[in-house]
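Removed: one protein chain of the complex. Kept in place: all other protein chains.
Take a look at subunit A:
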């Protein structure tokens, strides 16, 4: 089993464990009774000391020769698709929904781009608002207890 070095592709999910990432592998399973496919999730913990992948990224993970801890069985190989930063594999251009970023930029230039408008070149890498405005790196929960302390992930 472990000697295969199996490669899997999945999505990164918020995880409290340090130097590991939780990866969700989603497959479709046939229900023979209904003759329909249903989603089936399996979760793996991948060793990731540098925190290569962030929540929502699609990543490749490789099976370790032997399990590192009770939970960690895989290692993150590479980030294939970072969330919200998609590159078209054919042309190699950046894409937003159905348009190339270049085209959007060109339209803005034609209309006279505003000085206050967003600029991709000036945008810092993802993760600067973690813990202040963007709480997607952790799992939120419904607040169940008032202890007087600040609970950032309570909804």
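The rule we apply is simple: a residue touches a chain if its C-beta (ideal position, glycine included) is under 8 Å from a C-beta of that chain, and two chains touch if they have at least 3 such contacts; residues count from 1.
Methods note: contacts and distances are computed from a predicted model.
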Which of "NADH dehydrogenase [ubiquinone] 1 alpha subcomplex subunit 13", "ER membrane protein complex subunit 10", "Small ribosomal subunit protein uS15m" or "Ataxin 2 SM domain-containing protein" matches, in UniProt, the chain that is not displayed: "Small ribosomal subunit protein uS15m"
Option touching the unshown chain, where A:8, A:25, A:64 or A:83 are the choices: A:83
Positions on subunit A contacted by the hidden chain, ascending: 56, 82-85, 96-97, 104, 108, 111-114, 116-118, 120, 123, 126, 128-129, 133-136, 139-147, 153-155
